[in-house]
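Each remark here refers to the structure printed beneath this line.
One chain of protein is taken out of this complex; the other chains stay put.
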Amino acid sequence: MKELQELAAKLLRDQNVQVVIGYEDGPAGVRPAFITDANDAARLIFDPRCVHNLATYLKPQRKHIAKLGKIAIVVKGCDARAVAGLIREQQITRENVIVIAVRCGGVLEKAPAKAAKKVELTEENVSVRCAGCEAREPKLYDYIVGELPTEPPVSSQRAGEIAQLEKMSTAERRKFWDEQFSRCIRCDACREVCPMCFCLQCVALRAQPQWIDSSPTPAANRAWQTMRMLHQAGRCVGCLECERACPKEIPLGLLTRYVAGVVDQRFGYKPCDDPSVPAPMGEIKTDDEEEFIR
Amino acid sequence: MNIYQPHLMRIAEITDETEDTRTLKLEFKDPAVAESFKFSAGQFGEYSVFGEGESTFCIASSPTRKGYIECSFKATGKVTQALRRLDTGDTIGFRGPYGNHFPIEKMKGNSVVFIAGGIGLAPVRCAIWNVLDMRDQFKDVTIVYGARSVGDLVYKRELEEWSKRTDLKICLTVDPGGETPEWKGEVARVPTAVEKTVAYAENTYAVICGPPIMIKFTLPVMDKLGFPAEHIYTTLENRMKCGLGKCGRCNIGATYVCKDGPVFTAAEMRAMPQEY
Partner (left out) sequence: MTNEFLSHASLSSLIAELVATGTRVIAPVQTEDSPDRLEYKPVCSLADAALAAGQPRLSLKELFLPSTEVLLSYRQTKEGVEIREVPTQARPQVILGALPCDAAALEIVDKVMSWDSKDELWLGRREATTIVSILCPVEDSNCFCTAVGVGPDSVRGSDVFLTPVEGGYLAEACTLKGQSLLEGRTADHADPEAIAEAEKAQSAARKKVQENAPAIPAGFSAWLTENFGHPVWNTMALRCHGCGACASVCPTCHCFDIVDEHENATEGVRRRNWDSCQTAKFTLHSSGHNPRPSQSERFRQRIEHKFSVYPRRFGEMLCTGCGRCSRICPGGMNLVEIVGGLISLSASNSGGAGQ
């Protein structure tokens, strides 16, 4: 991705940027890259293997990254929504980050473990979040690179999983999720990779009062998972990083997508990459009639 | 009985040392344990409120006094807040004694200096009483103790007791601005009071405990007075859980505070990675 590499090198050389966060090939596949030297900019790549949401590295608690200086970050559409979310919720200021948007034709569901060079997206391997994406050409950027690829295929693997969930009765759904959550070991990987989970002290970690027990028991797991989803409703950008990070393979992406569907239905809101568009749970309108609770 | 199971203790007496520091006198509910329990000055334990959790404090009473132990704490977290809500007669748990201890045996026949700041007097007090209970086995005993203000001084009854004794030298001090009109002691920070009060004679030992900043400024004074780093003992605090070396939480480099400490010499502290 020559355009991207040259841009990154230029930003680093001209000294207004100290680190470019992007993607590179690592020993176990594509991974986040932190380029601090213009000569290393040639490591930057962008292709359908770049599934990670790098916006999480902008969270205020990533002090060891903020210490490096001014950041330029490579984002695809879903990631741009996360950067917009961090700006919208005042975790970062627009001026303090340089956004390099990449035009995206979709990414894989699972990033391959090895560095496979050319990857074609098919309906078997594409991420379920890509079909119908409205942010393939992100609107939040300081620079935008790449050609607009063709639209991503619709995932056949996971097509209909939400419909399946909707068909279940409440009791069946409860049983399904309890089974899934029973595997949770409370490692909190889902929270740490999520760009929108930026609370310096997560509600689940508070001991006074102990809102949620920290042990991985069924009741505490249910409380943790559902509380996190409720806190994410209307804010989650659907990047599916939580699902990717979970060492116990709990289908968190199914839950986030389901909740996003409910938010869309009820509030007509889909997360977007324009920070000035308010999120449904994040804004108070003084002229809100609040008909729904009368 | 697994190693994580605590002894049951009855709260026998509650003393509020300051507004936020409380001392509990705890008696073993099991008479056999009360009889056989032994520990050494400087060791710590895990004290628990059932349902709230465990918290780590040193044993603040002297091992020369049998049948009970004491601890002093500030209510800063979930467990200490819960401890504060308890009354005499209530039951708590105690696991211990854990860790190493002050080298009381090695100190015999020599002079000892005790230096403490604020609640740091708690672990030192244990050693002070241990020494005073065997007074004739030691040469000179000096105590320098200070706090931010008169209100922050702990173990006030004992400070008075020690001040009346003729077999030790004691300097009580409060930070400038912390004195009251009735205050008869020094007005100076602990390091300054130490410089005025303490002298080094061959083989004198020092026991120091207090807030990190006090230790930071006191150690150079001790150096100036001629104390070798191997003769200065302090006790470290670190986040602990099991107290037994298994949970992996308290290590500083290759030093496990719960097993190799909490008592360390200044020389050992200097050799550790500064990650505490």
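Note that the chains take the letters A and B in the order they are written out, and that residue 1 is the start of every chain.
Everything below uses one rule, namely that contacts are C-beta pairs under 8 Å (C-beta built on N, C-alpha and C of every residue); 3 or more make two chains touch, one makes a residue touch a chain.
Quick caveat: nothing in here was measured; it's all calculated off a predicted structure.
For the chain left out of this panel, the touching residue among A:Q61, A:T122 or A:Q164 is A:Q61.
From the options A:A42, A:V119, A:I144 or A:L205, the residue with contact to the chain not on display is A:L205.
For the chain left out of this panel, the touching residue among A:E161, A:D178, A:E192 or A:D264 is A:E192. Seen across the whole complex, the unshown chain contacts subunit B at 1-6, 8, 10, 29, 48-54, 76-77, 80, 90-91, 93, 237-239, 241-242, 244-249, 251-254, 256, 259, 273-276. Hidden from this view is one chain, which touches subunit A at 26-34, 36, 52, 56-57, 61-65, 67-68, 113-114, 185-189, 191-193, 205, 213-217, 241, 244-247, 249.
Heads up, the rule we're going with is that only the chains that are shown with their structure count from here on.
Look at where the CA atoms of subunit A average out and do the same for subunit B: the two points lie 49 Å apart.
Listing the residues of subunit A that touch subunit B in their complex gives 207-208, 210. Those residues of subunit B that touch subunit A in the complex are listed here as 53, 77-78, 81.
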